[in-house]
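Data block below; observations after.
Complex shown without one protein chain; remaining protein chains in place.
So that you can tell them apart, the chains are marked A, B and C in the order they are listed, and the count of residues begins at 1 in each.
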Amino acid sequence: MLGLLLAQASDWITPVIDWHAVAPELVLVVGVNVVLLLDLNLADAKKWMLATLTGFVMLGALVPVVTLAVIGDDSRSLFDGRYVIDEYALILKAFFLLVAYVVILMSQTELEEGGYYQGEFYVLMLCSVLGMVMMSSARDLISIFVALELLSIPAYMMAAWRKRDVKSNEAGVKYYLLGVFASGIMLYGMSFLFGSTNSTLLTDIGAALTDGDLNGMEVVGVVFVICGFAFKISAVPFHTWAPDTYEGAPTPVTAFLSVASKAAGFVALVSIIFLAFPNASDVYQPLLWVLAALTMTVGNVLALRQTNIVRLLAYSSVSQGGFILMPLAFAGNSNAGGSALNAVVVYLLVYGFMNLGAFAIVIAVSRKTRSGEISSFGGLFGYAPGLAVAMTVFFASLAGIPPLGGWFAKFNAFRAVLQAETNAAYVLAAIAAVNTVISAAYYMRVLRSVWMDDAPDGDQSPVVTPSPIVAALGITVIGTIVVGVIPSAVTRFAELKDLTGAVVP
Amino acid sequence: MVAAEVAQLSSGWFLENAWLIGLIPAVGFAVIILFGKKLPMQGSEIGLGTLGASLVIATGAGIQWMQRTNSAETEEAAAGVLRGVARALPRASEGGAAEPFIEPVSSTWVWWQNSGLEFGLGSSIDGLSVMLLWLVAFISFLVQIFSLDYVRGDRRYTHFFAAMTLFSSGMLIMVMADNMVQVILGWEIMGLCSFLLIGHWWEEEANSVAALKAFFTVRVGDVGLLVGTAILFFGANQYAVDNLDTNGFDLDAIQAWALSGQASTWTIVMAAIALFIACIGKSGQFPLHTWLPDAMAGPTPVSSLLHSSTMVVAGVFLVAQIYPVFWEGFNIANGGLSFIAVIGGITIVISALLAFVQDDIKKVLAYSTVSQLGYMMLGLGVGAWLPAVFHIFTHAFFKCCLFLCAGSVSHSGSHHSFDMKKDMGGLRKFMPITFGAWVVSTLALTGVFPFAGFWSKDEIIDNVGNNGYTFLFWVGLGGAALTAGYMTRATYLVFFGEPRGAAAGEHHDDHVVHADDHALVGAATHSLSAATNTDDGHGDHADDDHGHGDHGHDDHGPHESGKLILFPIVVLAFLATVSGFTNATPLGESWEQFKKYVEPRPEAVAFDAIIASGPGESVQLVVPAVAPAVEDDGHGEGAGDDGHSTGCGRGEPEAATACFFPAVVHAEPKFAKILLSLAVVAAGYAAAIAFCIAFYKRRDPRLVGLTQRSRVARAGYKFLANKYYLDHLYEKIIVRGVAHPIADAAYWINQKVLDGAVNGVGEGGKRAGNWVYDNIDQKLVDGAVNGSGLVASESGHAMQPMQSGKVNQYGALLFGAAAVGAIVLVILNVS
Amino acid sequence: METLTDQTWLLTVGTFLPLLGALVLMFWPKDDESGIKGVGILTAGATMLVGIYTLVQFDYGQSAKLQFFVDAEWIPVIKSGYTIGLDGISLPLYVLSMAVTFLVMIYTWDNMPDAGNTKAFLILMLVLQTGMAGTFIAQDLILFFVFFELVLLPMYFMIGVWGGEDRRYASLKFFLYTMFGSAFMLVAFLALFFQTGGESFGFAQLVEAGASIDRDVQIWIFAGMFLGFAVKVPMFPFHTWLPDAHTQAPTQGSVILAAILLKLGTYGFVRIAIPMLPEGAKAWAPAIGILAVLGIIYGALGCLAQTDMKRLIAFSSVAHMGFVMLGISTLTSFGINAALFGMVAHGLITGMLFFIAGSVKHRYHTLEIRRLSGMLIQMPRMGWILGFCAMASLGLPGLAGFWGEFPAILSAYQPGFGLSEPLFRTLMVIAAVGTVLAAAYLLWLYQRTAFGEPSDEFKGHSDAEHAAVDGHGVAHSLSAAANDHTHDGDDAHEEIHDVQLTEWLSWTPFLVAIVVFGVYPQLMFKVMDPAVTQLVERLGASLG
Partner (left out) sequence: MLAVNFLLLAAVLFCIGVYGVIARRNAVMVLMSIELILNAVNLNLIAFAVMNGNQDGQVFALYVIAIAAAEVGVGLAMVLMIYRNRKSIALDELSEMKG
């Protein structure tokens, strides 16, 4: 018995590890440990250093990403193609790191002033980012699963970070329970896929699934896996947790969830769709079509009713998710497939900027008003014109008004859909067009408060914005405008033709 | 048919620069508006000066036109083609010798372009236009002289002269136009000025209502002008481009096209109808005449200008100018019962009858104008082009003179009242010159030999009969008798009998009571109040002082007017006496100057000759050209017979030639007819004088109170006094019909006449507008928009229960959706 | 499409110069009111100068070609470029937008809306100018769309922040309505792009390739564009945002909205929808014609129902744009020329009317027609200017309005490409009746507001009246004094003065332009006609 095992072990071939390729992950791992250890030894008064350090870790992890990009090899594949570093992965890694950096800027003062645990927060944050960075490269069911849980579990805890706050508790618990439940369903689907195709490697699965020749188990597997990620990207009707969690969680965490975590979900979905399901388009295309249409519409009409700004942004991010999802519904189309990938990536990048920016404004303003109601933004233009203008930029961008980033993202999504030139595509585009208008209604309602109303309490004192938030705003405003005016800035990245090994039709 | 021998016609500086005639007053207007108030005479000198300049140029142009016409004959003589003598003769088509077509002199600039076609602006001078240019400039000049004194001290003295000058300019621009767009330009400028001038004293609502009514009524007719122009343009354009190297707006092209025989009947009939509707509105023909009497709300010089040579004449002029369209459209050549003639006939009688019941002197004259315009239209409608045009000429003098006399009377005799019954009477003793001029003009108007009206009006009536319209002939004669009647009544009331009211030097403290109680009396009322103000010398009404007083006369009694007022009156009276001799047909052909110089010759002209002179870029002066005339196929002279089956306007012209004027028929003067019409007029006079003496002087009991005693008489009077219930018709039936079922109309027709037709139409429009706005716009269209927002919001509300906050339900939804998705897709994909 | 590529910098500078000014203003101290206004006027003035230079440099002999043409790379991945150029169709509108912004800036010097915050107001105006000018030079669908939408936000805030009572509702309505249209328009653009083979968003390429699309597909794509442009025009029944937006907007906003913004829609039809989708245009033309004429009558009826002067003017825009659309719907060069002229004329005239409405509101604090009267007594010059504009607006020949209306009506007599003549002739007659209604509501407005005596409410508060009083005797003065005395406690109205310096400065060019273009329309027709004729010829080539 032992001999047998040893014999097997003798077959063990130490995998060749491309250390450069995994350098970003390694930097993050080291960062996790350093921050954790440092936290034990730092006096409370010096905890602010942790935030700075975490920020540096993020930027440090960005360095190998940049060097990898500069070297610009086609792709680096590890573990028999289960972990791939290609252009797509690099862009998204950079994106996640940048988003995390901005979120740290946003959370710093919030955590200090709220008296929360700081060290642990940053450690969890780093862990979660590590999961996202891994997700960009994961090309295997197992690695995807691991990355997913690595990014989710810390997020559950961060959502409940305000320990004494009932709402925050509730936010954490709901997120947790539903998240785990969704993981379970997804895993169940994955097990079917594994059973049917006899592999966990996405490309193998892709080779084994063929349209028109799918058995029930495979269909269920595909549907359940997509539903699992649909939860992550809070697509309707898997979105129910999102508004509650977003509202209850500390605002920087909400920002993180609504941008990074959602993006990670999309990354996984894109990988799976393009690598594993290219030939199951009969299954996933209708499913995603319905999900996209529902997500946009329900998210929007519910957002119309909101009076709390965070909750409004929650629904808004639900509906934005619908727009991102929209091109994927035509990923299997021979015309639109390539554009769909570009559209999703570009949208994610732009969405990151504008949504983070919106949350940064909310944080900055609520420091003064201590309220999350939309009406509390009244008169902002009077006493804080800078913030008001920035807010206008973000909200207008979310509404998709040129020349701000959001319009280009939306345009690209429309473009990918219409490229399919099928009736389903035209109908979805029309639905999306109507939704653009509905969404403009509530974005403009917020801006109306900002510009046209008087301050509800008549308090005209200026808002003091801490410098980290100013920095966060600066990054996001510039990002939003630059992408809109010179879209080439991001389309350079979106020019990537495909994922390594993907079968783009 | 050769074009090789192109003879040279003489031209001259005045003819070639005739465009200045319209332009100078237009510039004058701008100068008055911008700088008028700062000038020593407050801008009136500019008005007089510019019109004077126009008059000089117009006179020069007139003389040169005559030279041009004469030169044709001498040139022809030199070329050896002469077949007639150098004086008016029967037209070739009437058996006389062929005379060359005298081509208009035109100077054109590119005004606008479209679709690669360039459209011009400029002048195209022919006999008709040069005659009217001179007439308009002359009358305008005299009226402005009159106004110097008449409106002195008016609050808006400068504005008044500006508007008067622009008014004349509009008419001049229209008259000299060589294309339809320019006609519209002048036409509408006049509309604008009539609005400004009728509403000159806009402080009183009645005046501004009258101004609005005038503008609006004319504007209704303008729909016809727009539509007609469109039809003509697209009808004639191809022909014009192909043959004449011009475009479908060009008046010459339209004339030629209409006579070319290539135009489809439908097109030309529609165009003629549409354009004539415009003329009905502008020239106050039945049934759109109702604005004219109301237009008396303006100052008297305005009325006199408007009624003599501008504005109302524009419609007649337009018909005369593009006569071939109507000739063909209404089939005048073959004696068809033309729309124009019928409307003209109706107008003559109806308005003459209305003139009997007016107490306002200006309104009598206004209805008289309408009636005289009816004669002109009648003439044009039956093919009597020349007499109609001649009547424009003579009518301008005596009608202008009559209005100025009325102005003089109210200015110096009746304290700015125009009410003949209340404030006049016996004025002949106080105002002998005015009285004399009035009488002369009245005789001219009524057509008494040898005054001007006799020569023109009789000629119209004569030609109507000659062309076979017997009924209309009697209508015309009857109209002449009526004219004599109402003018006698007016003359008697104003100048004979005992002075009454203001004329007797009474003070009017109760002038409001005196106000005419039906229709618009703004001018009278206002003038009274203004006079009262200044005479009091205190001006309590400083805030609403119209400043129309301040004449500096201390006595309150009637007296003769000043020199500035009398001068134009006398000049006009003189012309009213003698101007008829310019075309005195009964005296022989050598007296027919109008026929020679004004009436275009109905001769075909070769295309080549025309194209050489077509409009081009920038200023292109016409190379005067004459083409040999068509071979005369006509024979015999018989009046009204069918001997004219060929010639211009009676069949297609020969290939590669164009006609510009149809061969109209001219009646031979007959002594018996002249006697007949003089007898009719005399009868009219006799009856009217008898009535006046009986009714007004002797108060004959049989007549006084007749309207109270006799139902027939009362009904007749009421019918007339209410202007045939036409305003009533517009307001109550047409207007209210928009909102009410027609069954109600019977009730409404019995209601009292309240307001003008236009206000009525406006009221109806407003109601329709209100209804549409409230029900359609706000409820339906806007409601749909707001509704869709509501739907979105409400559906959000309906979905909120989904977001219950309960984890278990969220989980159920999550799994349920996944399961449903899986089941559906399995069914779809797994067979 | 032939192009001229000299002085390529010109259009870019002209378009983006205002943004530079906006940037400067952003860092200008907020309290320095006159400095801010100075920078605003200076920027707009400099832009205007660039516009004048463009006018000078424009080669009028080749106005059918795109001049100052630039075709630079912008977003290669979606095959959209920074393609700009100017031809006879866009030149008048391009320069008009500059002029209007400049004059509105001058007007603002003395007439800042009550809400204050000059800095933000002027920045928005400058951004707006960039959007407007850019729309007229764009020769690429995506670039066009960006500029087209760029004007949305500034106008939204202008109405929303500096507007009247009901501004919140009006601004949101304006925004959503336009957004609705442009969302579908974008979808249509993309559909067009892919149907033509997805090669380029450049106008030239799309005009070439668009004609070969299937007729049914063209009709659908045209429908999408129609929604976008028709809302902007606005055509009946998409017009309901307009009266609200106009009524509530501050004077400056109304003027810009009327003068330029509405033209973006009609310009889109002429420049994009019709040449690129000839079959679609032909199929839609009768519908457009009918809606246009409905708009004419409907707008006029709407006007007659109004009690508010500004709202009346706003409704008149619906009617006037109906004439423009009628001209376009004939698909003839005659009609399209008329429409283009009508756009500029309407911009000048209605812009001017809104100026007057703004100034009247400023003085009387009301625009209710029944409360205003005797304006000619209290403010003679203002009253006459109002009359002048009313006359221009009702299409009096000799003033600019005529040249938009008259040829448009004319053109409907003979529509192009086998469109139904009976239908269009009927439309022509109805449109002609519309001119009568136009006369009715404008004169009615004028009679009620300008004629008559001032109402008791405002009597004795104007400079003109005081001047008149001073000129008379003692008795007058006494009575005037007594008169004043009774109103002593009522200071709110003591500010009815006639047209002031900045108003003269900003209005005179409008008034002069109305007269000049009215008297000598060739100035504009000469520029537009070759381009339009070429456009229609090409249309004829593809429609056979």
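In this section, contacts are C-beta pairs under 8 Å (C-beta built on N, C-alpha and C of every residue); 3 or more make two chains touch, one makes a residue touch a chain.
Since the model is a prediction, treat every value here as computed from it, not as a measurement.
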Neighbouring shown chains of the undisplayed chain, as defined at the top: A, B
Residue in contact with the excluded chain [from A:Leu126, A:Ile185 or A:Val267]: A:Ile185
Selected from B:Gln238, B:Asn334 or B:Gln800 as touching the chain missing from the view: B:Gln800
Absent-chain contact - pick from A:Leu37, A:Val66 or A:Ile142: A:Ile142
Interface with the unshown chain - residue positions in subunit A: 141-142, 145-146, 149, 153, 156-157, 160, 163-164, 166-167, 169-174, 176-177, 180-181, 183-185, 187-188, 190-192, 194-195, 198-200, 243-244, 247-248, 305, 311
Missing-chain contacts mapped onto subunit B: 800, 803-808, 811-812, 815
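Throughout what follows, only the chains that are shown with their structure count from here on.
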Intercentroid distance (Cα basis), subunit C paired with subunit B, Å: 36
Between subunit A and subunit B, centroid-to-centroid distance (C-alpha), Å: 78
Averaged-CA centre spacing for the pair subunit C and subunit A, given as whole angstrom: 44
Residue list for subunit C, restricted to those that touch at least two other chains: 176
Of all residues in subunit A, the ones touching two or more other chains: 441
Interfacial residue positions of subunit A with respect to subunit C in the complex: 335, 342, 381-382, 385, 392, 396, 399, 401-403, 407-408, 411-412, 414-415, 418-419, 421, 426, 429-430, 432-434, 436-437, 440-441, 444-445, 447-448, 451-452, 486-488, 491, 494-495
For the subunit B and subunit A complex, residues of the former touching the latter: 789, 792-793, 795-797, 799-800, 802-803, 805, 807, 809-811, 813-818, 821-822, 825-826, 828-830
Touch list for subunit B against partner subunit C, complex: 110-116, 181, 184-185, 187-189, 191-192, 195, 199, 202-203, 205, 208-209, 211-212, 215-216, 219-220, 222-223, 226-227, 229-231, 233-234, 538-540, 542-544, 761-762, 765-766, 768-774, 776-777, 781-782, 785, 789
